[in-house]
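Questions regarding the structure given below will be posed in turn.
Here the complex is missing one protein chain, while the rest keep their positions.
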Amino acid sequence: MADEVIGTKEVNFQDREVPDETVGEVFVNNPRMTARNVSVYYAEKLAVDDVTLDVGSSEVIAFVGPSGCGKSTLLRCFNRMNDTIDICRMEGKINIDGDDINDPKIDVVSLRARVGMVFQKPNPFPKSIFDNIAYGPRIHGLARDSVELDEIVERSLERAGLWSEVKDRLDQPGTSLSGGQQQRLCIARAIAVGPEVILMDEPCSALDPIATAKVEELISELREQYSIVIVTHSMQQAARVSDRTAYFHLGKLVEVGETKQIFTRPVHRLTEDYITGRFG
Amino acid sequence: MTRSTDSGLLSPQEAAVRVAASLKKRGRSERRFRYLGIAAITLSILFLVLLFAGIFTKGIPGMFQHYVTLDVVLDKGRMDPQGDMSEASLYSGDARGLVNESLLIALGSPEGRKAKRAARSILSSGSASRLTEFTLKHPELIGENVAVKFAVDDDIDSFMRGFISRETPESDRRINDETIEFVDRLDQASLISYEFSDYLFTGSASRDAEIAGIKGALIGSIWTLGVCLLIAFPLGVATAVYLEEIAPKNRMTEIIEININNLAAVPSVVFGIMGLAIFILVFGLPRSIPLVGGIVLALMTLPTIIISSRAAIRAVPPSIRDAALGIGASKMQTILHHVIPPAMPGMLTGTIIGMAQALGETAPLLMIGMVAFIVDVPGGVTEPATALPVQIFMWADFAERMFIQKTSAAIIVLLAFLITMNAGAIILRKKLERRWQ
Partner (left out) sequence: MSLTSLIFTLLVIGAAYFYLGQHWGRRQWALGSVNLHSLPKYYGFWTGLVATVPAILLLIILSLGDDFLFKSMLKQFYPLDVLDGDVVARAIAFTKVMNLVEGVRFGVPEPWVEAAASAWIGWQKLADLVIAAATIGCSLAAGIFAYRKISPAFRARNGVERIILWALIACSSIAIFTTIGIVLSVLFESIRFFKLIPFQDFIFGLEWNPQFEGAERAGSGGGTATYGMLPMFVGTFLISAVAITVAVPVGLFSAIYLAEYAGSRTRSVVKPLLEILAGVPTVVYGFFAALTVAPFVRAVGASLGIEVASESALAAGLVMGVMIIPFVSSLSDDVINAVPQSLRDAAYGLGSTKSEAIRKVVLPAALPGIVAAVILAVSRAIGETMIVVMAAGLAANLSFNPLDAVTTVTSQIVTILSGDQEFESAKTLSAFALALVLIIVTLALNFFALQVVKKYREQYD
């Protein structure tokens, strides 16, 4: 999807100032989410430093970089998960489909319904598989009746490639599944709410290689319908699943570009050092 | 129903519409839930405020009382019939007569037995011994004319505070018209003063509210707590050290742990029953003594001390133990030199909290007879005594207005002790806490 990345001309945002540090094309022509000059502080500590970046519609963008580079923190800004941390403060602007997500008029609840999230460690609720998936549709009032709810659960599990594995034991606890199945359950749970964007925070770091492969396969299938932002430690994973890659270093967005380009012809010195394994 | 074409799931657009539709209702229920939480906390704090307000509004006046200042001639012959100024001689003297005569003079020497009786009823029954004690303290003043303050009777005190109304028909009130007139006369002569009660801290148990005090009970509590501390602290620390550092993981250790848990769950009154059955009925120790009370309270607070001491020991990082063992210290040396000292603040904090718990405990002391009416101040752990909370319990039974206030005043003293102890524990923890990084 490299052809979606275009120049600065056709853009409808006024502030197109790219911080000096960033190399590469941060803008896309049909952005779903846009971050402008985003900085995040934990108490006094600067965790994300003046990042400007677009997330395109129906693309997978990977955030990579060494530990503590702020990639997860930025990810959590996209659905305001950082609100749950008292000392965390954000500056700058993030929009979804042109709406400011920090606008007081936007309910954080509906934002999170639009921007789903999958966490590092599989975290199914201690409820049945069915109830895990049905939780989101129930709280948001998405299903008008139980038939519709059943259908949402079935479709979500199908979409996550889990249906055939669990269809006979929907009433068993979600925690009884294997780690990889649990993570796909969490993805299905996010899908069930009908999001536009899915944020994934190192979704495979707790999984074995086979389970990881299955989740990666799922991500590739989901890219058609959703924008996916994935934070990963594994360079190979970024190379395998993402369309674009953004490299972060010490809270700054150093370089962003087509995944192929980043991995074959990195421009910035830091990016090159990192992907060639000289540090990190 | 709009579906995105391939998956059969709701499209984001349709989902967003439905989410938006649900928001209003969910916002309401969110606020409702939040208000419930705020209401619960407000309710708890409101009750706390009511409790303290109730006790302080009654207890602060309970720390004061009315006194009459009278000029008394300390006639040597009548005060000290044996002439040797000894305690026995002074107590056999006619202090009562002297006090009553001074009072009558102050009232303008009323005539008639009824009037004299009315006059006498103004002063507390403890007035004579107050004069005797005054003389014992100031033997040089014998033969002189001195001004001495005497407590008024509790009915008169209640009248002065306005709890007994003049408007009540004479037959319905506890003091008659003549007495009221005398009180007014003393008041007009500015002989009645309202000041801090010196009986509260120096008086002992008495059926007369105006001269009742908590001295005996307070000392009894101190003796009891002393015994409790001497037993509970070493036992608790030793048990904690054994269980955390030495005990093998076997059946015996498990039984000890289960028993400690059980002891923490047993109602306090049951400890009292055990004290009664074992120490008094089987071992034949006397009733009502701080020794037995202290033992019972020690066994009761043991779980508290053990649990907090174990937590303190667990907080000492294993690396310290490894370091000591690594340079050839024995297990016991490691424990004595490197585990117990850093854990000590935590252990002491737990002990203070346990002691505060013991200080406020009443029920077990009732069982072992520390509820008796004891006038003497206990001089040791084997003398009959009562304790502060038990004194409060006994006073609470008396219906006199002044006793209600005295009880509240005693409660304030008890609470002051408890708050001091707990604050001490917090300060100790803050001050001595060693941070392991």
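Chains here go by letter, A and B, matching the order in which they are written, and residues are numbered from 1 within each.
Rule of thumb we're sticking to: a residue touches a chain if its C-beta (ideal position, glycine included) is under 8 Å from a C-beta of that chain, and two chains touch if they have at least 3 such contacts.
Given the structure is predicted, the values throughout are model-derived calculations rather than measurements.
**Q** Who touches the missing chain here, A:A113, A:C204 or A:L218?
**A** Candidates A:A113, A:C204 or A:L218; residue touching the omitted chain: A:A113.
**Q** Just name the one of B:G162, B:G284 or B:P318 that touches the chain not displayed here.
**A** Touches the omitted chain: B:G284.
**Q** Which one touches the absent chain: B:I256, B:A311 or B:L428?
**A** Touches the omitted chain: B:I256.
**Q** Looking at the whole complex, which of B:A40, B:A189 or B:A315 touches the chain that is not displayed?
**A** For the chain that is not drawn, the touching residue is B:A40.
**Q** Return the single residue from B:A21, B:L51, B:A315 or B:A416 that touches the missing chain.
**A** Of all options in B:A21, B:L51, B:A315 or B:A416, contact with the hidden chain holds for B:L51.
**Q** Residue by residue, what part of chain B touches the chain that was omitted?
**A** Against the missing chain, chain B presents residues 19, 26-27, 29-30, 32-34, 36-41, 43-45, 47-48, 50-51, 54-55, 234-235, 238-239, 241-243, 246-247, 255-256, 259-263, 265-274, 276-278, 283-284, 299, 302-303, 306, 330-332, 356, 359-363, 366-367, 369, 371, 389-390, 392-393, 396, 404, 407-408, 411, 414-415, 418-419, 422.
**Q** Please output the residues of chain A touching the missing chain, sorted low to high.
**A** Looking at chain A, the ones touching the missing chain are residues 79, 81, 84, 86, 108-113, 116-119, 121, 123-127, 135-136, 139-140, 186, 189-190, 193.
One rule holds for everything that comes next: only the chains that are shown with their structure count from here on.
**Q** Round to the nearest whole Å and give the separation of the Cα centres of chain A and chain B.
**A** Each chain reduced to its C-alpha mean, chain A and chain B end up 61 Å apart.
**Q** Would you mind writing out the residues of chain A in touch with chain B in their complex?
**A** 107, 109-110, 113-114, 139-142, 148, 151-152, 155-156, 158-159, 191-196, 224-225
**Q** Which of the residues in chain B end up touching chain A in this complex?
**A** Touch residues, chain B against chain A: 1, 4, 6-12, 14-16, 18-23, 26-27.
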